[in-house]
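Next up is a structure, given as structure tokens.
All protein chains but one are shown at their positions in the complex.
Going by the order they are written in, the chains are A, B and C; count residues from 1 in each one.
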Amino acid sequence: MDYKRDIPLAITFIVGVIAIGDYYTGIEAVTQTFNVIKNWGIVLQGFALGLGAVNLFRVHGRRLSARKEGTDWYFSGWLLLMLVVFIGLGLVTGEYEQGATYSWLYNAIYLPLGSTMYSSLAFYMAYGAYKVLRARNFDAALLFITAVLVIFGNTPIFPAIYPGFFHMREWIFGPIVSGAYRGVRIGIGIGAVVLGIKTLIGMETGYLGRR
Amino acid sequence: MAILTPGRIVPLLALILVWVAVYIAINMGKEGKIKVRRIAGLDAIEEVVGRSVEMGRPVFDIIGMGTFTDSYATQTVAGLSILNYVAGLSARLGAELIAPQAKVDVMPVAIELVRDAYNVEGKLDELNVDEQLPYLSGTQFAWASGIIGMAARRRPAGNIMIGPFWAESMMFAETFDRIGAMQVGGTARTYQIPFFAALCDYCLIGEEIFAAGAYVSGDPAQIGTIAAQDWYKLAAIALSIVGALLSTVGVNIIAELLSR
Amino acid sequence: MSVWEKLTSLPREVVMGLVIIAMLIPALSPLGLPLMTGQMSQDWYDTIEALPEGSVILFDIGYGSGGYPSLGPGTIAAFHQIFENDLKLVIMATALEGTLMYPLVMAAVQPESNYGAVYGEDYVFIGYIAGTQTAMAGVLGDLHELVTNDYQGNPISGMPLMDNVGGADDFAIVAYVTTSGDVAEGWVYQAYSQYNRDVLGGTLSMMTTSIKPYYDSGQLLGIMDGVKGAADLEFLTGHPGDAIVSSDILTFTQTLVLIFIAVGNISWFMQKQEGSG
Partner (left out) sequence: MVSMDPSIWIAAFFTIAATSYAFRDNVVFKFAEYTFIGVAAGHQIVMGIKNIRDYGWTKIMEGQIIYVLVFVLGIMLYARFHREYYWMYRFPIAFLVGNGVGISIRAAIHSDFIVQVAQTASTPLIGGGAMGTINAIITFVGAVTAIFHFIFTQENLHEGTLGYIPKIGRWLMLLAFGASFGNTIMSRFGMYQGRIIFLLRDWLQLV
């Protein structure tokens, strides 16, 4: 027996089966056990949040100490400084993200960066729509038709001129979207379940990493 | 209190039958009884790699930022199968493969697969893991901007994106389109399929990526899995058709059965 | 290079520059065009209206800074309606940054001064809980076993609202607003399937098509469709905010996009004609 792999596989199986049992049966002991598992899972997820940061420390720490030409090592230094400042502010005060300085810095730095990075996709969308939404063949034409009709319905001025634009959009979101997306969802749903079962019974072991 | 929760008997039965179906299908797969149909986007991958060689520019393979522990693990596995395939092609044809990484648990597996592929072709000495499979960031937009930055500097001739993708899909597809890379995109995250469908030269829709992954891996277990899913889909089609026809004449027996 | 050729490949900077101008004009002088409310947001509004006074709602802030511009206004409008109808609110966050979105939302709603609501009696924020679906299942299962303190570290036992809430059965409805597909589907799995609770879902517009099947099958009673849904709710609840302002911006920018699409198609077609002729 290879305890380095077999014990984890057994853990996955047992925990997964208890989760399923909790859903499908009314046995009190199973529900109680699963409540404990859930709470443990939440604590473990807390631990897992630190993994990415450790990796950043490794990658950028190495770059900073090597200081190779053309690697932008000073940016790595800045990154680590920001990382340390936020951890320090959050933990030293004991107020975590509720501290006054912490939320000041968050609102000044992270909030604008996060929301702008996310929303600057608008520019990509605009350019993408211009370059891509062209009825160059049959497939593209299908995509083109509904995209344009939905944009018309979504742009307040057009329904204001003629309400039909809005009803057209609502109709597309009716049978067209409902039907096709239901088919897609059924397919993806069963795909996820099959993978899940394979994972529980130890046939899908990618998460265990290298041998 | 009932041992089985009422209203959930059919789902439980369906879940147990998945288990049985997977076993049967995988055995059938091992006996070579199951064939997966060819998928159009797959042939294009070879074209993409070949084009990169001709133009003397790198080819990107992005597997997305899924992990093995989230609900998109299947898609990550499919992406890794494709990465393995692309790495083999790149080693054989002599293209420079670049596959930026986002997740710490997936990265070692990806490195292992790429290394294997280069090894099979006897070109292990041509592989530079640190340069070709760099870890960029586990944070969505930091990762995304890292990739678009690399794309702008390296100007790849081709880009293959198969795996789970989030909002960054649009940024990638648009950026690579702009620098003139030929693209094959595919994801089963329904939210992002439209962008790939619109911007990529070839698009694998939804579950096609699983079939593609199984197809290139040649692994009977993976191919068997696809068959098991197909049986469920056939059942879904049959139940839908019969049920809809019956309910049209006022008999709602299928839906009632399913809600037990 | 012919005119058509130039028009098929306008430089990126030109397109983006025009988009920025199209955003600035209506932001500086709004038009105030009328609005038509969609069925999905109407259903959200009606579902909340139909709840009896004093019902407890579990509300998940499932977005961070990236989603705030789009989903924040909708959350604010939804909270206005909830406090106006004397409903109780247990708020949680499945998003890492949710705890930092909460003060932004509350600063706009002002439940104390606007509605005389009292923290601990009418609403409680239990903070961020890691683990997405595990967190949902935890809160709906045995809330007090899992959560002992609110987001500021004050014990929740002794708070009048929390003494009456122990798990899924005590919530009249579960509502979420999120940028994450895992959260959007997770609440259907955990709240609807597992505990048979009614669920309302708010997402980015781009996700609406994907969760629409749940709405069709009654697993979601209403959908707040991104910034459009937010504008609808602001209109329905009578609390105009940033989302309605954005309607004007949408008119300008999307008309511009339609013009770009037209230019792109016509020039592409004409260029092809020239090439073949």
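Convention: a residue touches a chain if its C-beta (ideal position, glycine included) is under 8 Å from a C-beta of that chain, and two chains touch if they have at least 3 such contacts.
The shown structure was predicted, so the numbers you read here are calculated from the model rather than taken from an experiment.
Considering the entire complex, the omitted chain makes contact with A, B, C. Considering the full assembly, C:A137 is the residue among C:L35, C:I76, C:M106 or C:A137 that touches the omitted chain.
Where chain B meets the chain that is not shown, the touching residues are 8, 10-11, 14-15, 18, 34-37, 39, 68-71, 104-105, 137-139, 141-142, 145-146, 148-149, 152-153, 170, 191, 193-195, 197-198, 205-208, 211, 223, 226-227, 230, 232-234, 236-237, 239-248, 250, 252, 254-255, 258-259.
Interface residues of chain C facing the missing partner chain: 12-13, 16, 23-24, 27-28, 66-70, 72, 96-97, 99, 127-130, 133-134, 137, 146-149, 185-186, 188-190, 192-194, 204-206, 208-210, 213-214, 216-217, 219, 225-228, 230, 242-243, 245-246, 249-250, 253-254, 257. What chain A contributes to its contact with the hidden chain is residues 4-5, 7-9, 11-20, 22-24, 37-54, 56, 58, 72, 75-76, 78-87, 90-91, 96-97, 102, 104-126, 129, 133, 139, 142-151, 154, 172-190, 192-193, 196-197, 199-200, 207-209.
Methods note: only the chains that are shown with their structure count from here on.
Taken as a graph of touching chains, this assembly is complete, with every chain in contact with every other.
Among the remaining chains, the Cα-based centre furthest from that of chain C is the centre of B. A straight line joining the Cα centres of chain B and chain C is 29 Å long. Chain geometry summary: the mean Cα position of chain A and that of chain C are 17 Å apart. Within chain B, contacts with two or more other chains are made by residues 71, 141, 167, 178, 190.
Shown for chain C are the residues that touch two or more other chains, namely 12, 66, 209-210. Across the complex, chain C meets chain B through its residues 12, 66, 133, 181-182, 185, 206-207, 209-210. Put simply, chain A touches chain C in their complex at residues 23, 34-35, 38-39, 41-42, 45-46, 48-49, 97-98, 103, 106-107, 110-115, 117-119, 122-123, 125-127, 129-131, 133-136, 144, 148, 151-152, 154-157, 159-160, 163, 166, 170, 173, 177-178, 181-182, 185.
Chain B contributes residues 1-5, 8, 11-12, 15, 18-19, 21-22, 26, 68-69, 71, 73-74, 76-77, 80, 104-105, 108-109, 112, 135, 137-139, 141, 144-145, 167, 170-171, 173-175, 177-178, 188, 190, 194-195, 197-199, 206-207, 210, 221, 225, 228-229, 232-233, 236 to its touches with chain A in the complex.
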